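Yeah, one chain of the complex is gone here, protein chain that is, but the others are all in their spots.
What follows is subunit A.
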């Protein structure tokens, strides 16, 4: 044994980049909703960026260590502690055998990520360690972690070089708080000009009915030229479906592979982490950008991540 779950928190699952290549047989992709925070957590402890981590939602777990290892906590700040001592976010930390790592309520944000150097010993299903609770596959028996669950480390370490420099400084956001950038389409032609205007200028609030599959929003009705039922087609990460009541739904990691509502736009990949960190009641607004701009942002995001990884790996 390497870690034992003392209390699981509200919803703690194992996640990585998710499943690629099985969409055509209907297997949802899954994976960390805030993939950016997962990448940072893994980089800090010297893992490959898509190693399996714990994704903790709203209220985190208490984890007992029976072996030493280096960990990092990223994403939402849940005031992490080792035993009774506060530990910093976005920083590699040594946890000793016998100590407890505890995450509390999310002060800001919604999802925290805990990485373990060398990774967790979890069998891959369809090429991924990600838990899909709806299909009961992947992760720990296809379910959220429970008290007394025990997981082994693969290659734990007692220490790492340059520990004091294994820190991630949050970059300043290049958008206003709560602004989500979207590329319009693929089915924006189902909506009236007023509907598009409403979508691009209104404030939408996350409802309680939001989870790893989708964020359901509430706000001004987006009017359409015709019913928004379409012949079922593929759903991407960040697809914004508009159902018959005119309310937008942002599709996330555990989304079904196909769906039958018109998609007015798609959240750009670099802004999915913003949605991932929204709690029910939080407000967002959509800003339309061109595909070329979206690609520029994506490339910059990748470049920054790789730069950060190189810096840490040099330590």
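The criterion applied here is as follows: a residue touches a chain if its C-beta (ideal position, glycine included) is under 8 Å from a C-beta of that chain, and two chains touch if they have at least 3 such contacts; residues count from 1.
Operating definition for what follows: contacts and distances are computed from a predicted model.
Student: Among "Carbohydrate ABC transporter permease", "KipI family sensor histidine kinase inhibitor", "ATP-binding cassette domain-containing protein" or "Acyl-CoA dehydrogenase", find the name that the UniProt record gives to the complex chain excluded from display.
Tutor: "KipI family sensor histidine kinase inhibitor"
Student: Which candidate, A:106, A:120, A:137 or A:151, sits in contact with the chain we can't see?
Tutor: Checking each option in A:106, A:120, A:137 or A:151, the one touching the absent chain turns out to be A:137.
Student: With the missing chain put back, one of A:62, A:100 or A:257 would touch it. Which one?
Tutor: A:257
Student: Using the touch definition up top, pick the residue from A:1, A:152 or A:291 that touches the left-out chain.
Tutor: In the complete complex, the chain left out is touched by residue A:291.
Student: In the full complex, which bits of subunit A touch the chain not displayed? Write them out.
Tutor: With respect to the unshown chain, the touching residues of subunit A are 20-28, 125-126, 135, 137, 182-183, 185-187, 231-239, 256-258, 263, 266-270, 291, 294-295, 297-299, 302.
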